[in-house]
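One chain of protein is taken out of this complex; the other chains stay put.
Which chain is which? They are A and B, in the order written, and residues in each are numbered from 1.
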Amino acid sequence: MSVRILAAAAALGLSALLQPGAAGAQTLVVCSEASPDFLNPQFSSQNTAYDVAAQIYDRLVATERGGSQIIPSLAESWTISEDGLTYIFKLRHGVKWHTNKSFTPTRDFNADDVVFSVMRMFDENHPYYKVGGTNYQFFGEIVKPSLKAIEKVDDYTVKVTLTRPYAPLLSALSVEPMSILSAEYADAMTKANTQDLVNQAPIGTGPFSLLAYQKDATVRFRAVPDHWTKAVGNKDRMALVNDLIFVITPDASVRYAKVKSGECQIARYPNPGDLPAMRTDPNLTLLSGSIADQSFLAFNQQKKPFDDKRVREALVYATNIPAIIDAVYQGTGKQAAAIVPPSLWSHNDTLKPRPYDPAKAKALLTEAGFPNGFKTVLWAIPVVRAYMPNGRRAAELIQADWAKVGVEAQIQSYEWGEYLKRGRAGDHEVGMFGYTWDYPDPSQILLSGWHCDGVKSGANRARWCNKEFSALLTKANTITDQAERTKMFMRMQEIFQEDVGGLLFANAQAFTPVRKEVKDYKIHFFGGQPFVGVSLVK
Amino acid sequence: MLRFILTRVSLVIPTFLGITLLAFFLIRLVPGDPIETMAGERGIDATRHEILRKELGLDRPLLVQYGVYIERVLHGDLGKSIVTRESVISEFGALFPATIELALCAILLALIIGLPAGIIAAVKRNSIFDHGVMGISLTGYSMPIFWWGLLLILLFSVQLGITPVSGRIAVQYYIEPVTGFLTVDSLLAGDFDAFKSALSHLVLPAIVLGTVPLAVIARMTRSAMLEVLGEDYIRTARAKGMAPLRVVALHALRNALIPVITVIGLQVGALFTGAILTETIFSWPGVGKWLIEAISRRDYPILQGGTLLIGVVVMSVNLLVDLLYGLINPRIRHAR
Partner (left out) sequence: MTAETLETPSATVPAGTPPHPLREFWSYFSANRGAVAGLIVIVLVLLAAVFADVLAPHSPYLTNDKVFLKPPFWQEGGSISYPLGTDAIGRDILSRLLYGARLSLVIGIVVVAIAMAIGIVLGLVAGFFKGITEIAIMRLMDIVLTMPSLLLAIVIVAILGPGLMNAMLAVAIVVLPHYVRITRAAVIAETSKDYVIAAKVSGAGTLRLMFSEVLPNCAAPLIVQATLGVSTAILDAAALGFLGLGAQPPTPEWGTMLADAREFVLRAWWVVTLPGLAILITVLAFNLLGDGLRDALDPKLKR
């Protein structure tokens, strides 16, 4: 007997609701790739959890669906002080909380909820700080370092003060870990002494409420009839189906087979290898969008001979990246020249990638004192990532390419956690790494991945420290004028290419096969995928 | 008899302790860092890393951690997953019925086909049927089942569209878990369509998981039957003019079943191994897949608790088989 499902079911009071047939109207079934690690996104840094939270919760601000524009959500408007240290948020009126078996809200959403949601992660003495562990990953890494205080001014006004100007704050607030939870629900659960329910049986203000979650099987949602977006009247942000079900299907070929047979209407993260067949399938539409990612080889520049720019440049010339894009990305990626991807503002499209030129590579190697090449170890990513669909296959191709200029690379891989840890410690000579952006601000990945400060912590995997680049980046984060910042980011991308900070592979395309009856699905690439605005037409 | 049971049960305790030791220390030897794995590409700063280690009790000396662990285990607490913070027992409880349902169906399938096939092969020794059964079962025994599963999906689900591709039941059915076995629960709920759906989802995984036990049972039944059929009392019965069918059914089969039961008992461990691969291929939400995931996430409590619980299950089945064996065959009882 499943204790947990029963507990969750009881808490949600769903036995009556879930009878087959009761769903009657439209049900959207999505084949997703894994169980969420948490139902409360504050603890997670995984897309699986973000995807669930994107339906259940709202945040102060949102990213426009399928785009990169920050738009109002629970906050209707905001003002930022001249010095960039104070943010005042005006909150939306009439936003309703979900109901479940153990909790019926008595009031609408207000400033107390916002303060509660942040303070439970920020204040170590907060009664909820330790409920469910203290690992607030996103908040701890991205928001907390510059946060000074958050206060309620009145029921519908919240004031956030920072310790230093931090331009990306607003974008960061749009990501699922910054979801707004109900303070009233927390109080009620404290009284009932069932604090854990706040994390396990989520109550949000989102367009869908959670009906049931069965680990490794399904996540079931139901549309909220009186969601605030209906009053606003924006169809793009409304739930247009009655029920939403994620069917957890870890194997990509199986997801494809299921969407083919109609067992689900949307299959996420297809195999690149299946794309050609999906394009020709009369029942499917293959949607695509570029994701905001970075995928690269980090030459550890604290190790010889990679401190020599000529060696790095030679290896870039020696690598047939278009062939990698063909074999690994199945021709779906676009070779990258700039470290800011085309899907983000301030992408520098004047930069051109270095061509595949083994002769030039050989010449540069000779110039650097390695006419016969050298031996090195090449790390291959052991897991499938959106930015690197098959690390091992890419490594095999690189190995073969480099052998042609005398560089003998041995392929090495570790378990993922170990891989990350060793990469942070700088054990690699040449390592394959990558990132995806969580929010639409170029600084996120540049700061953690390429700034000189990251060399000591190891987050800068290439241990590439360019003074001019880092100074510009530091400065770009303290000013809020986007035009000014764009200029700086453009210049940073030039510096990166000149100095060969690393070998960039491709900007991956994200694909989603959907059945023909699915209307208006848009691939969303910052945080969780929203299923509002999607409908089914027969 | 009681003494036999007691000695047999007392032998279980050191094995149990051994399993906790093995599970605990072997898993700690695995390099890797659950905190780092959780943090992913973006990483985690050193101070927060340290705080988390403390919170999870990973900073204490190993022996102390083991002591704490054993004490908790004795109190029935197997800890909480590092990744999801859910208790190990409740996660196991939610997923284990799926594995059991699959394993039972697989064994059932193996018995229904394997037993008669083995018996007939033995009775008609050296006939075409015998050679056929032996050939097929040896092929089944040699089957890389991860590949077998893929082939079956390709054929039955993709090409012919007869069976669903994966999962336990079609999504439109939500069956309140009572026993956790969807086939049983759907019948309890009186929903015959849901039952059919659950059953059709079971077919391919059960075939894949049942293939090796089927082969083993067919072969074992055949050789046990051959042995028994050669015994004097069977010859006597035959000589006395007993009908061949009666000889087989009444005398031979009963005696031949003893080794077969043992083999089924021994297959339980192998079934879990098969379940790991089968669940991976068919997205079956069971404990096999759960443990594989726990390894890649370095989720120590899940791994320890999971191996322990599975160890207990395997041990209990073996114990049961031994006791059954002792019941059927009194000679064993006194041998120890």
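Here is the rule we use: a residue touches a chain if its C-beta (ideal position, glycine included) is under 8 Å from a C-beta of that chain, and two chains touch if they have at least 3 such contacts.
Just so you know, these numbers come straight off a predicted model, no measurement behind them.
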{"item": "Residue among A:Asp216, A:Glu415 or A:Asp438 that touches the chain left out of view", "value": "A:Glu415"}
{"item": "Touching residue (missing chain; options B:Pro144, B:Gly190 or B:Gly241)", "value": "B:Pro144"}
{"item": "Residue touching the undisplayed chain, where the options are B:Val216, B:Ala252 or B:Ile302", "value": "B:Val216"}
{"item": "Residue among A:Thr27, A:Thr366 or A:Gln399 that touches the chain left out of view", "value": "A:Gln399"}
{"item": "Residue numbers in chain A that touch the chain omitted from display", "value": "251-253, 256-257, 271-274, 276-277, 320, 323, 326-327, 382, 392-393, 395-397, 399-400, 411, 413-415"}
{"item": "Those residues of chain B which, in the complete complex, touch the missing chain", "value": "14-15, 18-19, 22, 26-27, 29-32, 134-135, 138-139, 141-148, 150-151, 153-154, 158, 212, 216, 219-220, 223, 227, 230, 263, 266-267, 269-270, 272-277, 280, 291-292, 295, 303, 307, 310-311, 314-315, 318"}
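Following the convention adopted for this analysis, only the chains that are shown with their structure count from here on.
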{"item": "Whole-Å gap between the CA centroids of chain A and chain B", "value": "38"}
{"item": "In the complex, chain B residues that touch chain A", "value": "30-34, 36-46, 48, 51-52, 55, 83-86, 89-91, 93-95, 97, 153, 157-158, 161, 164-168, 170-174, 176-180, 191, 193-194, 280-283, 285, 289-290, 296-298"}
{"item": "Touch list for chain A against partner chain B, complex", "value": "1-7, 9, 15, 18-20, 23, 27, 29, 37-38, 43, 45-46, 132-135, 137, 140-141, 199, 212, 214-218, 220, 245, 247-251, 254, 257-258, 260-261, 263-264, 414-418, 420-421, 424, 433-436, 448, 457-459"}
